[in-house]
Every structure is written in C-alpha cells, then in structure tokens.
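For this depiction, one protein chain was excluded, whereas all remaining protein chains were kept in their positions.
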Amino acid sequence: MLEVRDIHTYIGQFHVLEGVSLSVPKGSITALLGRNGAGKTTTLKTIMGITPPTQGEIVYDGQPIGGLPSFEIAQLGIGFVPEHRAIFRDLTVRENLRLAERNRGDFERKEDLIFNLFPDLKRLIRLRGTNLSGGQQQMLSVARALVPDNRLLLIDEPTEGLAPVIIEQLIEAIRQLSAETTVLLVEQNFLVAQTLAEYYVIVEEGQTVKHGMMADLAEDEETIHRYLGAA
Amino acid sequence: METTISKTTAERPTLAWLRQNRGTLAVLVVLLLLPFIIAIIDGQSISSVLANESGNSKFFQGLLIEIFILGLFALSYDLLLGITGLLSLGHAMFFAVGGYLTGILIKSFGWGLVPTIAAVTVAAIVQALLFAVVLPRVKGLTFALVTLGFASVFHIVVQSREAAPFTGADVGLQGVVIPAFLDPVDQRLRVYFIALLITMVVYFLYQRFVDSPTGRVCIAIRENEDRALMLGYNTFQYKVIVLLISSLTAAFAGMLHTIHQPIVSPNIAGLGYMVIALLIILIGGVGTLSGALIGAAVFRLLDFFIDRWFGEAATFLLGVIYVLLVLFVPFGIVGTWRQHSSQFTHQIEAIIERLRPKKENPE
Partner (left out) sequence: MEWLLENRTRLLTLGILIVLFLLAISGMPAEEWVITALRGLALGALTFLVAAGLSIIFGLMDVLNLAHGELFMLGAYMGWTIYVRPDTVIDGATPFLLIASLLVLVPLLTRWVRSLTLPDLVDKIWPWVGLAAGIGLLVFALFQYPLSTWDLENYAQSPISNAIAFETGTFQSPPPAEFEASPVLVIGGVIVGSGLLALAAAGFSARQTTLRQPSPTQMRNIAIVSGGLFALAFVVLAINNPLTEFMLGLGSTPRFFIAMALASVTGALLGWTIEVTMIRPLYDRPIYQIMLTLGLGFIILELVRAVWGRPEFQMPRPAVFAGTGEGCPATSIGDLVQYQCATIEVLGGRVRMYNEVFIIIVGLLVLGAVALLLQRTRLGMIIRAGVQDSEMVEALGINVRQVFSQVFALGVGLAALGGVLAGPSLGLSNGMGARVLLLALIALAVGGLTSFSGAAAGAVLIGLLQQFIIKYGQIGINVPFMAEPFKPSPPLVPASSVLLMVVILLILPQGLFGRKE
C-alpha cells in the first residue's frame, strides 16, 4: 500500500529525517514507534507532502508521490489526522466535516458511519470547534479523515493527553475503521499500539532501526527498553 | 574554518588580523588615495585637491560621503534585520532623530559640536530603549507595526506646522551653520576622511561584534528564537544590545547627513528612506555586513547614473530593480558571491582530492 524508501527531510537547517524506510501492508495497522523527537511526526508530514523530502522515494499504490503538493497527495486517498487535534476552531463541527469533502455529498454518504463511531459528534454538530473538549476534538479530527473515501490513514498520537474512557472509545473506533482502511499510526502509548497494530516500525534519530511483527516486539523486552524507554 | 584558525594562531595576532582583512584594508587604502587619483586622472594638481578647490575630485568626494552615510545606515539596519532577524519598520526614525537633533541643536540653540554629539548619543539610547520597552509585549509583525507607528508619529510631527520653527516642516531644515573646520564645502576633504574613517571603524567593530559570542547568539535568535530561548539565552537582553548599537550607528549616520547636506528633508524620516536601507542590504546581501557597504555604493552610483540617463523614470526603474532583486537575487552581491565561491572552492578541493596520490597505509 505504502512504501517509503530512505527518505531525508530538512526542516529549516535541521536534518530531521536521515533515512527512514518503512512499508505499510494493505489492510493492516502499522505502528510507528520511537522516542520524542525521533522523527515520527516528520515522517507522517513528509509522506503527506507537508515537509517534502529532499531524497528518497515514497510510493503509494504503485505511484511515486514524493514531491507532489500536499493537496494532490490527499486527493489520492490519504487522510491525515495530525497531532494536537488540529481541528478548525472557528468552524462548527459540521463545517469541519464539510470542509473535508472531496466531492459534494461526501458528508451525507458517510454521516451514518461517522455518527455510529462517534455518537457524541451528532449532538455537537452546531458547536464551534473551540467549544469542544479535548476528547471531542480528537474524535472530530479522526472523523474528518473519514469523510472522503480515504484508503490510507496517517494518525498521529490520537490518545495523547486524553482520559482512559475516551482512549477506549478511540481504540474501538480505529479498530472498526481499519476493517476497510489501511492505517499508519504514531503512538507514544505502547499498550495502545500493541492492542491495535499488527506491524511496527521503530525510528531513532531520524532513521529506521527496527521493524517487524507487533507480536514479536511484545516479547522483545530489550528492544522495547532500548528504543522506547520503559514501557 | 578550523584550518585558518590553526594557521593564524602561529602568527602574531596583529599580523593575523591584517591577513584576514587584507581585502578590506586594500579597499581602505584605495579610498584614502581616491581623491588624489581622480585628481591626477583629471589633470588637477594635488595641492588644489588639498585646498578643496572644486573639480571632479571634490564632486566624487561628496558622492562618496553620501555612500558612507548610506552605508552606515544600511549597516545598522542589517544588524537588526539581517543578523538578528528583527523586522523593524521604524528604522528611518533612528536615522532622522540623529539628523534633526544635530540640526536643531546647532541652529536653534547654538550648541557646539561636542555637546551635540553627547545629546545625539543620549537620544539614540533613549529611542533604542523606547523600541526595547515594546519588545517583550509584541512579537514579529506586531513589532513591525508598532515600530512603524513610532516612526510615523515622528514623521508626522516633524512635518507638522507646530514644529515648523524648529524643523522647517515640509520644506526641511535649512541654514544649519556647521562649525568651520567641518564645513562640508570648504573642508570637504577633511569631512571625507572623517566619514571614511568612521565607516571603516564601525564596519570592523560590527564584524567583531558578529564574530563575538554575543553576535553568535544574535544569529541563533534569527535562525530560531525558541531554540535560543531553550538553550537558556535571555534573547530579550541580546535584542536590546542590538537595538542600542543599531540606533547609535544610525543616529550618527544621521548626524553626518546633517553635516554634509545643506537641507535636512523630512523624507529621511519616512518609510521611503527605510526602503532605501532595505534596497541597499538587498543589493549587497542580507546579513553579510560588507554587503551593506557594497550595496550602498552600488545603490548610490546606480541612482546617480539612472537619474542622469532616465531622469523622471529613475525611481520607477529603481523600484523595478528592487523587485527583481527580491525575486531572483535574494542573497545579493556578497551572498551570491560567497555561495559561488564556496561552490568553486569545493570544486577545486574535489579536484585536488582526486589528484592526490593514494596511500595504501595511512600512517
């Protein structure tokens, strides 16, 4: 589905990614793990075309997408759920969802699916983003990526700073939607990643250091300790 | 970088300094001799140059004095914008305060040169502190707007009817009697040497400053202020220092302007004059210091010749040149030259590397 080969990215003068490679098999959930500042978020942004790579290859569905402008990458069917719940605070929930439409009527078609996953949003539909709680904002942020027909979702730290009850709800939602969509998930919380993902990739100082099956990683205490800190 | 340091430490420090600045020093020597060289080319005798008799030499001295003044002004702006990354739109005020204060104190209050210099120093410090007071409250573009606000108020007041007895309002400040030994017409050669000396000294001091630890922090602030803060630097303090240096330089450039020019026009307080400083550092290369001086020379000569050839359309053409520079030569003369020369040296190094006989066992 997605194949990333040895990408390098600069932010300003800082060489943030120094060779990240990963592959996300179709229909799976792959977790991108690593310490703070290891380059996880930049990897997602680079795939998304927000911080274009200076080197390396990104192939999505057999098509190279490195260097394309961000909106064209999105139009190919990649949804992005950024960290810190970057929803639009000035827009209502409905407007937030409408904005994500790629074709007129996307929202109506997906309305039921979205409100099944996140029943709270239905009630809040007229509220402005700024008036939502953190958990509600995160749900909106995920829901927004579901409005168009995305085949790959890049989700950045969905559980960061949320209450356990809401994390449960989000895990459930991501599990459900992964039935039809491939997911690349950045997650600090190892337990969450372990519950959800089949595959894992670990990045450290802007480089891929390890990848494999999640089930194997769970038993490899040394790796967990070395790259992810105490988990 | 490291190789040059290790090489020079072996020599005596003065010698090393001379070696490092040989280009600039050569320019200095040429500029010192230039009035006489022009005279010789022109068939004028050296003694008549020393007696300040009119001629091409005297004319070019005047032009060069203007270049020095513009250079100082641009240098002070480069320190703010190019080195520290502080976008102020009120820089013309820094210059105009020096200019107007000198004129008013000498003309309306009959002050001598020394107390005037003291007063300009104080005024420069005060206006730098005024900008500094604002700094912690407003960032980025809001700072630019506030400084634009200060400068606009100053510009408006200088031009107003109420201030006319002192500033001459729209017409400009005229009839400032400069002390005889600095008379811009009778003693132009002396003024020329003084302006040259001040410019060179300021330039060397600026270079020292940028190379000093304080200067390095300023560059770090430009690159990424949050990072500099995270590293534990009190960025506010550094910005205040930069504002003070910049304000002092600009105010003294303004003072030289008043000494040299028969009329102090309110234009020097306007946004347009600040754009000239911007244009100069754009031509020379933002953040390069030497670019400010080279840019000033190019700008003034360009202005001079375009004006002579195109008359009315000159400002228009300068505007077009400015926009083209922004779009296509963003690093200016010095910046572009450095880029190319570093590429060039890389190429040379690569070639040398290839030619070097390969040793099987290093050491």
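Brief remarks follow.
Letters are used for the chains, namely A and B, taken in the order the chains are written, and counting of residues starts over at 1 for each.
Keep in mind that, in the parts below, contacts are C-beta pairs under 8 Å (C-beta built on N, C-alpha and C of every residue); 3 or more make two chains touch, one makes a residue touch a chain.
Predicted, not measured: the structure shown is a model, and the values here were computed from it.
One chain is not displayed; in the complete assembly it touches the shown chains A, B. Among A:Ile50, A:Leu113, A:Leu127 or A:Ile171, only A:Ile50 touches the chain left out of the display.
Only one of A:Arg89, A:Lys122 or A:Arg175 touches the chain withheld from this view, namely A:Arg89. From the options B:Pro115, B:Gly149, B:Pro165 or B:Pro179, the residue with contact to the unseen chain in the full assembly is B:Gly149. The missing chain, though absent from the display, is touched by one residue of B:Leu141, B:Val185 or B:Leu301; that residue is B:Leu141. Against the chain not displayed here, chain A makes contact via residues 48-50, 67, 69-71, 74-75, 80, 82, 86, 88-91, 95-96, 98-100, 102, 144, 148. Although one chain is hidden here, its contacts on chain B can still be listed: residues 81, 85, 87, 134, 137-139, 141-142, 144-146, 148-150, 152-153, 156-157, 159-162, 271-272, 275, 278-279, 282, 312-313, 315-316, 318-320, 322-323, 326-327, 330.
Definition applied: only the chains that are shown with their structure count from here on.
Averaging C-alpha coordinates per chain places the centre of chain A 50 Å away from that of chain B.
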